[in-house]
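Note that one protein chain of the assembly has been removed; the remaining protein chains are unaltered in position.
The chains carry the letters A, B and C, assigned in the order they are written, with residues numbered from 1 in each.
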Amino acid sequence: MSIHSDAGAMSRSPAEKETRMTAGTWLAIAGLVLLAAVPIFAPSLQLLVNLALAKGLAVLGVTVLLRAGQVSFGHALYFAVAAYAGAFLLAAWPGADLFVVLLAGALGAAVSGLLVGLFVVRYRGIFFGMLNLAFSMIFWSILEKFYHVTGGADGIRLPRPSVLGMEMGRHDFELVLFWLTLALVGGLGWFTLRWLASPVGQLFRTVKTNETRLEYLGVSPRRALLSGYLLSAVLCGVGGAIMGVAQGVVTPEYAWWIRSGEMVFIAVLGGAGSVPGAFIGALIYEFVRVFASAFAGDVWQMLLGGFLLVIILFAPGGVVGLFERVTRRGAAKGEEAA
Amino acid sequence: MKTLFVTTALCATLPMTALAAEKPETLKIGMTTFLTGPASVFGVPAQEAAKIIVENINAEGGINGVPLEVSFIDEGAGAEALTSEYRRLVESEGVEVMFASISSGNCQTLAPLAEDLQVPNFMWDCGTQKIFEEQDYEYVFRTQANATPEMLAAVIYLLKTKPDFKTIAVVNQDYAWGRDSWNIFSTALKAMKPDVEVVGEFFPKFGAPDFSTEISRLQALRPDVILSTSWGGDLDTFVQQASQRGLTNSSTFVLPLAESSFERLGASLPAGHIVGARGDHYFLHPERREDADFKAFMEEYESRTGQVSVYPVFHTSQAFAALQAAYSKAIEENGVDWPSEEQLLAAMEGLEFQGLGRPVKIREDHQGVEDQMMGTTVQNGDYPFATMENIMIFDGDDITTPVGEESIEWVSGLDASFIDTVAVDSFEN
Amino acid sequence: MNLTIFLLALFDGIAYAALVFIVALGLTLIFGVMRILNVAHGSLYAIGAYATVALTGFFLSLGLAPALSFPLMLVAAILVGILLGGPIEWLLLRRIYDKPEVLQLLVTFAVFMILEDVQRLVWGTQPYFEARALQALGNVTVFGVTYTVYQLILLPAVALVLLLGLRFFLRRTILGKLITATTEDREAAQSIGIDADKVFLLTFIVGAALGGLGGALASPTTSILPGMGADMIVLSFAVVATAGLGQIEGAALTALMIGLGRSFAVYVWPEVAVLVPYLIMVLVLLVRPEGLFGSPAARKI
Partner (left out) sequence: MSAPLLETRNLMIRFGGVIAANDVSLKIEAGRNLAIIGPNGAGKTTFLNICTGWIKPKSGQVLFEGEDITPLPPRKIVRRGVARAFQIPQLFTEHTALENLLISAAAREGMRHPLRDLSRVPERAEMMHLLEMVNCADVAHRTVDELSEGQRKLIDIAVALALRPRLLLMDEPTSGVASSQKHKIMEILIRALAEARVTSVFVEHDMGIVGDYADEVAVWNAGNVQLRGTPTEILEHPDVIRDVIGEVA
């Protein structure tokens, strides 16, 4: 299953790329700074933004796979695995440290990602998507069924973890969590960009365009795909772990297929294959969703659906694509002027 | 006149303990309820009821002159939307009191949140008994009973009306309510009637569209009694398929939430099965049906929705009754024009109030004590659906877990003699 | 497990499989021809059920015989196909055939979200139940266990008719041949003058109608309520992928496996019943990566 992804940065001349990248970096930094100020200027939006960014990390995972032309309809699996890993850890060891919880989540996602990945990287297109779906649904059923372990449909409550040994009130804790999330968004976002541009990342991306050549370069397409699959699982995991801690509860709904669909939805909304797009998309999505459900009562789903249709039909590049189109037009004008 | 004198007297004698709050323009209430998803069979009636009740209260000048204003949150929109919206109402919209929620899961998420946000939260419908047994809350109260008395009432009614059954099977929804309610029910049953054999336990997934296989098995097993605490579409489907295939003739069904499905099930719920309503909630409440206010509300509700009231409507009325009672009590006790938050919270302890059912009392552990009604279905042609006969209303105090005790432990400590210690009023219909 | 139990489980499994198959049939037909995995299929299923309830409710209230509900099911299905399937293909899918598969899939996902709310706006949130069709056929008793004729006999019969009918249609009739030709090679088909657009439109309408029919046939046995489509769609996904995409016979076999697996699970180990479809899917694909009946596509270099 292949999809438009702007290999843009790669396909321009190095010089040009330099400028674009620095420009992009500045935009990114500006965005992060702006977000960092949310708790000060718009505290009521803090949690919402935090949840959106957590989801954004998960979407980033899906985005990575899109770069290899693969679409997973089951990545909610890693979102849920990590969240539950954190929950079980906190249940067994109340007041465990936030960092330990997130680490446990990421680890859980990595392990499950490896196990499932070894199997699914043999498949492409629809089958790849459907198999991921199947695995996430199996996990979902287990969470629902094995009530005495997983708390069934009502899930598990997460007592608030400590931070570096400090017990915190909800307000302080959420502030810390918010900025930590932001730091992770910046860090993991940067890492993902580097990775995609790196030799390994490039080999991974070629799974999309020509596996035959990849094989004839002496590289196993499956291993190339697995490397990115692992990264995507971990990203989803970190997002899920944060989500669980921020919500204070994890439910099987975390693994439900509609959530996986939602992630792909957001990835495309933001700009399929674009790293910043994952977070921009997540922010837009959460705002539309929350305010729709607040003010448009019971038609929020319809609004989101319509929104998605408009994007796909009129701006398949997603929000980022739109932005680039505009800036390019601007640049073109500039050249004419000169 | 008398109250006026009392208040002035109070003011004169003792100095004001807590400072009064400034009287607001409107008293803002937030209510979480299911507007989407399967549970909207409860959520939407509750929302309708809330609208009617608020109109009535405001028509009578609101609470001490302050009109009510309710905003609703859809519990079906998912946990993120729910928590962020809950906070938005409290932090930005200046909502004074929250009513949350229908889902036990959401109650468990929102209770600690309410505590942290320091907003009084009435748990107006969720069933889980665990909340107050596992943790103490300052801001969270429950304006209705919980799963324990609801299940105990069902067990006692079953033992009173069908003392000599031998086997039982359960078909419950596979989520906390289905599991916990069976846990309480079976524990109580083993305690009070040890010789009963459980021949089958089925937990089809929530929202299962088809119970054919379970029903085939039940027909093969032929239990005397079949329990299902399911509700909404699941209960409808199960009862429909069971009656289509004659299972309702061979076994007695115990359906503690069936009252909310009477109208939809129509003739498919035959006579002679045991039904309940999570409290004394019934649009033909034997003690209340003649009262003017009760009648007026029932007619109003039916004319607006085209349906008869179901228990979430009663639970809603109790939440608002508690709200009114608490404010007037706080105003009166402190002799103020409008109570501060502390004064309101203080007033909640031991508060007595009456919604559409019998009066309810809030215990010191913030658990509401509510009487429980059970009955047997009858198709007597008054309505195109089943109604209740041989109704019993059990005293809430006797069947609610004592303060500080854990339900399962307490229930497992009971025995057959317990049945006779429970105060009960019986009615023909 | 004695023979009686075995047979009972068998009956339940077949009845359930029949319904699943009918729904999955539409999905696999659409995929086989158009290479589009239609997420909105679940909504079409739900709307088919709602429409049937509405129609039967109306006509039977005029005092017509319950037997009339059977033709009404067909009407409902056809309405779904034409009034929903038609526009979806015509207005949306047609514009994105050149787009990547994921976008096509997301379009149907968006349609699914929209239709979910449409259902609620039109029919509200209260569950409906309209079983008169089922009651009209009465019951049969096997080993002291009562089954409804509707589930034990009618549903499997319909499923069988549809299976054979569709096979015949695709292999023996001109139109069917045109469709299969378009499936195999769109360009070639167009070059010999087949109007692929028409073929796609027709296919989607038929597929949507089959989804609607599934809902219509399910309506007498279950509560019709919001969200009923979401579960059905994942189940049919599992069937379609396990069968091998676009494999009609495969879908039948898979539906049977899933139906039986589930019912036997209820007898042996109820707790795992939910897991069965997905376990079957994973296990099958583990051994046959292209699905039971799928054929691997050779890479030409």
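Note that in this section contacts are C-beta pairs under 8 Å (C-beta built on N, C-alpha and C of every residue); 3 or more make two chains touch, one makes a residue touch a chain.
This structure is a prediction, so every number in the text was calculated from the model and none was measured.
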Selected from A:217, A:310 or A:326 as touching the chain missing from the view: A:217
Which of A:205, A:259 or A:289 contacts the chain that the document leaves out: A:205
Positions on chain A contacted by the hidden chain, ascending: 5, 7, 10-14, 17, 194-195, 197-203, 205-206, 208-210, 212-220
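The definition used in the following text is that only the chains that are shown with their structure count from here on.
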Chain contact topology (line, ring, star, complete or other): complete
Which of A-C and A-B has more C-beta pairs touching across its chains: A-C
Centre distance in Å when chain A and chain B are each reduced to the mean of their C-alpha atoms: 40
Residues within chain B bordering two or more other chains: 35-36, 203, 205
Sites on chain A at which at least two other chains make contact: 141, 144-145, 298, 301
Residues of chain C touching chain B in the complex: 4-5, 8-9, 11-13, 15-16, 19, 120, 124-127, 129, 131, 134-135, 139, 143-148, 151, 218, 221-223, 225-228, 231-232, 262-263, 266-267, 270-271, 273-274
For the chain B and chain A complex, residues of the former touching the latter: 35-36, 72-74, 77-81, 83-85, 87-88, 91-92, 103-105, 108-109, 112-113, 116, 174-176, 179, 203, 205-206
Chain C - residues contacting chain A, complex: 31, 37, 39, 92, 95-96, 99-103, 105-107, 109-114, 116-118, 120-121, 230, 234, 237-238, 241, 245, 271-272, 274-275, 278-279, 281-282, 285-286, 289-291, 299, 301
